[in-house]
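Just one protein chain is left out here, and the rest sit where they should.
The first chain written gets the first letter, and so on, giving A and B; residue counts start at 1 in each chain.
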Amino acid sequence: MADKDFTFLEEKIQGVKRVENAVQVPREKLIEVMGFLKEQGFDYLHDLTAIDWQKERFTMVYRVRSYTKPDEVTIKADVERDNPRVPSVVGIWKAANWMEREVYDMFGIVFEGHPNLKRILLEDDFEGYPLRKDFQP
Amino acid sequence: MALERYHRKNDESYLEKTLIVGTNVVLTTLEKLFNWGRGNSLWPLQFGLACCAIEMISSGQARFDLARFGYEVFRPSPRQADVMIVAGTITKKMQPAIRRIYDQMPEPKWVIAMGNCAIGGGPFADSYAVVPGADQFLPVDVYVPGCPPRPESLFYAMLKLKEKVMNPEKARAKDDGR
Partner (left out) sequence: MKTQELTINMGPQHPSTHGVFRLILNLDGEVATGSTSVPGYLHRGLEKLAEGRTYAQFIPYTDRLDYLSSMSNNLGYVQAVEKMLSIKVPERAEYLRVIFAELQRIANHLVAIGTFALDLGAWTAVVFAFNYREKIMDLFSMTCGGRLTYNYMRIGGVSHDIPWAFIPRLRYFLDYMEDSLAEFQRLVTGNEIFQARTKGIGIISSEKARDYGLSGPNLRASGVNYDVRKNRPYGIYERFDFKACVLENGDCFDRYMVRVMEIEESIKIIRQAVRDLPEGPVMAQVPRNIKPPVGEVYHSIENPKGELGFYLVSDGGPKPYRLHIRRPSFVNLAVLDEIVPGWLVADVVAILASLDIVLGEVDG
């Protein structure tokens, strides 16, 4: 199941490469990869989150599945820590709307093209991004 | 009530005396009458925040019946309630809303802090978004420990509150300086 998905991705789009059991995608190719996956029948955006590696970068993790087929693809994209900006996938799956707002709330990653990027779980005037490793309450 | 005075003098119960004598007049003070009325018909405010709210709801249902004490009338509006049962974790986002609801309740009013989170933050005390306890900004009358406390614990707390309401000189609360 895993091998079949990732090789077809690697063939179709330049720049993606397999890393453990996920696919590493450069940030510029993200929308292209996601659109391609949606066309192939991956209609279930299961999870969208981020990890803070303290060495100057975040990693966005997207978990994409299908309701009808048993396949699953995990996409990872690296974002630099200083000015984290990632294109939004709301146009592809509406489920990304609230998930991206949560990642913005917790990490401060700005999603370009999001229709309503405001804090969702914390107060609107909260200072700081709690899930960053250098957060001081 | 006058009942205690007679008990202290080692007399028979006042009621038996009145029945023997044949009167139906009771002498008391207005203060004691109102406290008796308030204590026996506290109207809780339906204010569940988290998991403790489910135990509060269970205590009002058929098995653990809060109605046998007279307290089953959970009011959704703070304007009509006497006692606010803070059941659940208090977050910093929710704190101004809770204070506002407390201010909206008419006097006399009491607060029961139900559950570990309302007492001192519970398991989330060191979180960045949690207020460690309801007594940071509200004057609490009764604390009910437990995570979540069983419905029987909540009953014991309501009865303790009733004792406090009916005998205010027994429990001097801190001044509401906050």
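FYI, a residue touches a chain if its C-beta (ideal position, glycine included) is under 8 Å from a C-beta of that chain, and two chains touch if they have at least 3 such contacts.
Since the structure is predicted, the reported quantities are computational estimates derived from the model, not experimental observations.
Here one chain is not drawn; of A:L30, A:L45 or A:V79, the residue touching it is A:L45. Residue in contact with the omitted chain (choice from B:V83, B:V130 or B:V144): B:V130. Within the whole complex, the absent chain has one touching residue among B:T28, B:S41 or B:Q61, and that is B:Q61.
Residues of chain B in touch with the missing chain: 46-51, 53-55, 57-58, 61-63, 76, 78, 88-89, 91, 93-94, 97, 101, 123-124, 126-130, 147-148, 150.
Listed here are the chain A residues that touch the chain not shown: 20, 43-47, 49, 51-52, 61, 63, 67, 70, 74, 93-95, 97-99, 102, 106, 119-123, 130-131, 135.
The working rule: only the chains that are shown with their structure count from here on.
Between the Cα centres of chain A and chain B there is a gap of 49 Å.
Contact residues on chain B toward chain A in their complex (touch as defined above): 92-93, 128-129.
Residues 122-123, 130, 135, 137 of chain A are the ones that touch chain B when the two sit in their complex.
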